[in-house]
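These notes concern the structure reproduced below.
Of the protein chains in this complex, all but one are displayed in their positions.
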Amino acid sequence: MLPAAAGYDRAITVFSPDGRLYQVEYAIETVRRGTLAIGIKAKDGVVLAVEEKTRKLQINNVTQKIFQVDDHIGVAAAGYIPDARTQVDHARFFAQSNRLIYDEPVDVEGVAKNIADMAQQFTQYAGVRPFGVALLLAGVDKNGANLFLTDPSGTYIGYDAMAIGAGSDQVTDFLEKSYKQDISLAEAASLAVECIYLVSEDKSSTKHMKMAIIDTKTKAMRKVEDEELEKYAASAKEKAGRHPA
Amino acid sequence: MLPAAAGYDRAITVFSPDGRLYQVEYAIETVRRGTLAIGIKAKDGVVLAVEEKTRKLQINNVTQKIFQVDDHIGVAAAGYIPDARTQVDHARFFAQSNRLIYDEPVDVEGVAKNIADMAQQFTQYAGVRPFGVALLLAGVDKNGANLFLTDPSGTYIGYDAMAIGAGSDQVTDFLEKSYKQDISLAEAASLAVECIYLVSEDKSSTKHMKMAIIDTKTKAMRKVEDEELEKYAASAKEKAGRHPA
Amino acid sequence: MLPAAAGYDRAITVFSPDGRLYQVEYAIETVRRGTLAIGIKAKDGVVLAVEEKTRKLQINNVTQKIFQVDDHIGVAAAGYIPDARTQVDHARFFAQSNRLIYDEPVDVEGVAKNIADMAQQFTQYAGVRPFGVALLLAGVDKNGANLFLTDPSGTYIGYDAMAIGAGSDQVTDFLEKSYKQDISLAEAASLAVECIYLVSEDKSSTKHMKMAIIDTKTKAMRKVEDEELEKYAASAKEKAGRHPA
Amino acid sequence: MLPAAAGYDRAITVFSPDGRLYQVEYAIETVRRGTLAIGIKAKDGVVLAVEEKTRKLQINNVTQKIFQVDDHIGVAAAGYIPDARTQVDHARFFAQSNRLIYDEPVDVEGVAKNIADMAQQFTQYAGVRPFGVALLLAGVDKNGANLFLTDPSGTYIGYDAMAIGAGSDQVTDFLEKSYKQDISLAEAASLAVECIYLVSEDKSSTKHMKMAIIDTKTKAMRKVEDEELEKYAASAKEKAGRHPA
Amino acid sequence: MLPAAAGYDRAITVFSPDGRLYQVEYAIETVRRGTLAIGIKAKDGVVLAVEEKTRKLQINNVTQKIFQVDDHIGVAAAGYIPDARTQVDHARFFAQSNRLIYDEPVDVEGVAKNIADMAQQFTQYAGVRPFGVALLLAGVDKNGANLFLTDPSGTYIGYDAMAIGAGSDQVTDFLEKSYKQDISLAEAASLAVECIYLVSEDKSSTKHMKMAIIDTKTKAMRKVEDEELEKYAASAKEKAGRHPA
Amino acid sequence: MLPAAAGYDRAITVFSPDGRLYQVEYAIETVRRGTLAIGIKAKDGVVLAVEEKTRKLQINNVTQKIFQVDDHIGVAAAGYIPDARTQVDHARFFAQSNRLIYDEPVDVEGVAKNIADMAQQFTQYAGVRPFGVALLLAGVDKNGANLFLTDPSGTYIGYDAMAIGAGSDQVTDFLEKSYKQDISLAEAASLAVECIYLVSEDKSSTKHMKMAIIDTKTKAMRKVEDEELEKYAASAKEKAGRHPA
Partner (left out) sequence: MLPAAAGYDRAITVFSPDGRLYQVEYAIETVRRGTLAIGIKAKDGVVLAVEEKTRKLQINNVTQKIFQVDDHIGVAAAGYIPDARTQVDHARFFAQSNRLIYDEPVDVEGVAKNIADMAQQFTQYAGVRPFGVALLLAGVDKNGANLFLTDPSGTYIGYDAMAIGAGSDQVTDFLEKSYKQDISLAEAASLAVECIYLVSEDKSSTKHMKMAIIDTKTKAMRKVEDEELEKYAASAKEKAGRHPA
């Protein structure tokens, strides 16, 4: 938690004397309180994975934190999830409009910019609060596989691999050491599982994780089912055994 | 009651330094102050039940806390009930529009998302307060029986069985132990009564409870009349006798 | 008077940490400060009665607290009376629209829901205060005699008999003991007078009370004139003599 | 002056914990600070009178506090007079619209309700203050002579005789003792002068008073000129001599 | 300067516990801070005069404080002069509209009421401050010569002679003693100069005063040039010599 | 700097108890903080000059503080310069509209009034701050050469010569002693340079000054180039040598 900055944290869209926008920083704090979300680019696609603890009677085959924007674009979120849903709905509309107008699938960066622009507006105008969520936007377009991060400030940046949410600093350090650009989708998926084991209490099952893959060949997002996820987990546990964190 | 968080609790749509939206948390507190509401999926339908204490001269055959959204969808509410009515009216309109446009009954999840989207908006824009109510949305559609929870934050999640309102933590613990997916509607109804007896002072009559059932065969919500309710209560009391809480 | 709850009572449409809407609770306090209003259903109609202290030179044959919504629907109010007038005007418009659209008199519950929905809106949006009045809505429609209570929170509930305003707790206790569903209109009227004597200083005259009756046969509201009122008072005083409070 | 009620008196349209609207009560205090205005019904008309201290060089034959709404309706005001002018303009428009639509003069009560409805709105919506003025509305219509009081709360009540403004409590007490329903217009006018002498320092001249009369025969409001006023004053001084206050 | 009234002076359009509108009273204080303006009716016209200290290099033949509304109507202002310009522009538009619609020059009182109505609105609605200026409106219409005062409260009153701005209390006292209704325009002009000498440091020249006259014969406002003004000053100084203040 | 006036300085468009508009006074303080701007009328035109310190790598042949409104009208500004640009754009639009509607160049006073009217509005309505800039508006029209000052209060006044910004009090004193109405444009230009030397640290070069001249013959504004400016500076230094300040 950040130290309370008397007064500047209450009013929206106001600079503090040292040039900071506290409401935006607090919204980013909301992201840090969310559970982990990871995006990893492979040579043949992109992987999105989230840690998602479900209660016992919750319908488990539905994910709260991974969304599909278009056939070829998916999103993993960390932070205030209802805000993520709003941003994703906005992005879906943008993607569909693009198909209607240009008769081709939208670029992933176009969607990232569109989401970030909306987020920026919510930091400058009164009468609204910033979005309390960061998104990892993964997709395959004519430029190949893409991974973008958008955050409450309205920033968007491209990454090869990125983690957001609780424990993301530790995971990002790990990714910076372990990531290689020429890994396969299976290796990326396995690496994503390894990241979740790094910060989660449950270091063996796959019940607390969800995953989606966008393949450069199919150009389509698909949900990773439990059986396949188990294979990535097995491989992750094997690797983790070789290089203990 | 939550500790008063100086200042952050007064203005709407503002993040606290630790990334929380206090107004939303306080609205969820309103839900906790409401009387118990329960939803339980069975293999052949869904049951909604509420504890509803009526005053002596109140018209007893009308329920304040169970609403019908469409033929095949019902709602049980806990919290600030006038807000529930507003959300239900909104959902009815959405369901009717769907019938007009697509000429088929709306999906239950579609309604849940619609209610949750509206709730999210009321947490982000100034000039309104969040909704002070959580809803259990039960219905039967082409995907079978469904049960969704919506809350003031704008979250919606699918469950097999769920309780909201005063005593819901204790009831949810009980449900996690007792619930099985292959129970019949009658067993679910009996289980719901058992839940109410768990937290209510009146542990024998049915005067303080209301129930509705949506059957997968009829795809229609129906109110459970007193006589039928008595049967479920008898069965619940018998079971409770066997495994005392 | 409620204890002052620092801060939460000033801004509108804001939850307190314990999930309460203070402005709504204060508006309900306004109702408690109003003079007594009573509604009692009989087997052949409904009675509305109010205590209304008039100054010496005030025009006495006009009531400030009983209103007619439509031929078959009347209202008795307690609290901030100018707000009651606004709600009644709103209800009149709703009733007339119903006649124009469906060519039949509106249902009493439909009017109650309409008033309550408006009241709920005034608790959720900024720029307005809640209504400071509760209404007893009495009427005869195809479902027979009806009595509904609406209050500043936006709640509406059906009752056989109900009292609002100063002394209403005492009167409601009395009604719960004395009321029977099969009483005649005359008995209900007499019971209403008894209620007023219970809390009023003037325990013998009828100068400080107004009454209206909606009969199931005529389906029309009529004002009870002084002579008739005296008869009910005589009968009330006789009964009160038999069972002193 | 009322004791300052910390905080509740600053924001508009907000209830205090004891269910009061302080802004409305303060506006009524503004009325009490105004100079005296009186309305008295006679068997053949209505009299309006005001105490109006004019400065030495002020144009004396114009009154600031008595207004004409329509041929048959006049108004006497106490409190913040510019607000009275706004309400009267509003009432004039309403009266003219009525003539255009129904081709007959408007009822006096209809005008009173119209003014009071507007006043109620100004107590419920943000962005405005309540009106700081009370009006005595006198007129002759198909129901005979009428006298209504409207105040900042949005209340309107019919009276036989009523006083508002500084000293009105004392005058109302006096009227309750002295008033009789069968007095003639001349007697009512004389009584009105007596009321002014009761609270004014100048207890002999007519320079500080203005009067208007609406006669049931002419159904027209007319200003009482100085000569006629002197006669009423003479008669008033004679009566006052007989029963000293 | 008025004593600061904690809190009630900050928010607009709010009553204080003793029923006062502080913002309006402060705006009237702005008028008192302005330099003197005087209006005096004569038997054959009206005179407007202002004290107006010009800096050395200021263009002296233009007045900042006397305005022409229409051929036959002029205004002298005291207080916040840019607000006077806004009110005068508004009045000009009103006068021109009147000419277009009724094909005759507007009544002076009509203009005074129009200005005062606008001023009243600025005391009742949020989002604006009251006008900080008082106007003396002088004109000749079918009722002869007219002089009206409008102030920030929205009041307008007719006078034979009136002073506003710094020293106006002293000047009004003097006018009440010296003014006679049958004076000629030249005498009124001379009296106006005498008033200015009464409160100004410069008690001999005419450099610090501006004057305008509306004659009942011409029905046209004309600026009084320096030479003519000197004559009135000479006569004023002679009179002042005879009856020293 | 003015002493901080607790509270009254924060809210916009609010009077203080002594009838002052602090926000307007603070905006005028912004003008005083700006660098010097001067306007001087000559018998054959008008001169505008400003002190403008440019950084070393700044493009020096562009002025930030002198603007052209129309062929025949120029502006020199002191205070918050971005506000000046907004006012000038507004004035340009007004001047062009005038040409389109009346087919002749706009009067200089018309432009001054237009700018001042806009400034007045920004002192009376909420949601905006006053303009933080004063303008010297110079131009040649059918009335000859003109010079007007507009300021944040919405005042506009005509002058023969005027200075605004830092040191303007000293310069105005000097102008009041030195200025003569029958000076030539060259003498006025030289006098303007002398004014700048009076308050500037650099008392010999012309690098820190910009000048524009509107000639009554050409009726066109032209920028004074460096060479010409040097001549005026030489003459100014010569004069200053004769009468040391």
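Things worth noting here:
Labels for the chains are A, B, C, D, E and F, by order of writing; each one numbers its residues from 1.
Keep this in mind: a residue touches a chain if its C-beta (ideal position, glycine included) is under 8 Å from a C-beta of that chain, and two chains touch if they have at least 3 such contacts.
The structure presented is a predicted model; accordingly, all values stated were derived computationally and were not measured.
When the full complex is taken into account, the listed residue touching the unshown chain is A:162, out of A:162, A:185 or A:214.
Of the listed residues F:80, F:94, F:174 or F:197, the one in contact with the hidden chain in the full complex is F:80.
Only one residue in the set A:61, A:96 or A:124 touches the chain that does not appear here, and it is A:124. The chain not shown here touches subunit A at positions 7-8, 11, 13-21, 113, 116-117, 119-121, 123-127, 153-155, 157-162, 172, 175-176, 179. Although one chain is hidden here, its contacts on subunit F can still be listed: residues 1-5, 9-12, 22-23, 26-33, 55-59, 62, 64, 80-83, 85-86, 89, 122, 126-132.
Throughout what follows, only the chains that are shown with their structure count from here on.
Here the C-alpha atoms of subunit B line up with those of subunit E after a rotation of 155°, rounded in steps of 5.
Those residues of subunit F in touch with two or more other chains do not exist in this structure. Chain contact topology: the protein chains form an open path, each linked only to its neighbours in the line.
Looking at which chains touch one another, you get A-B, B-C, C-D, D-E, E-F.
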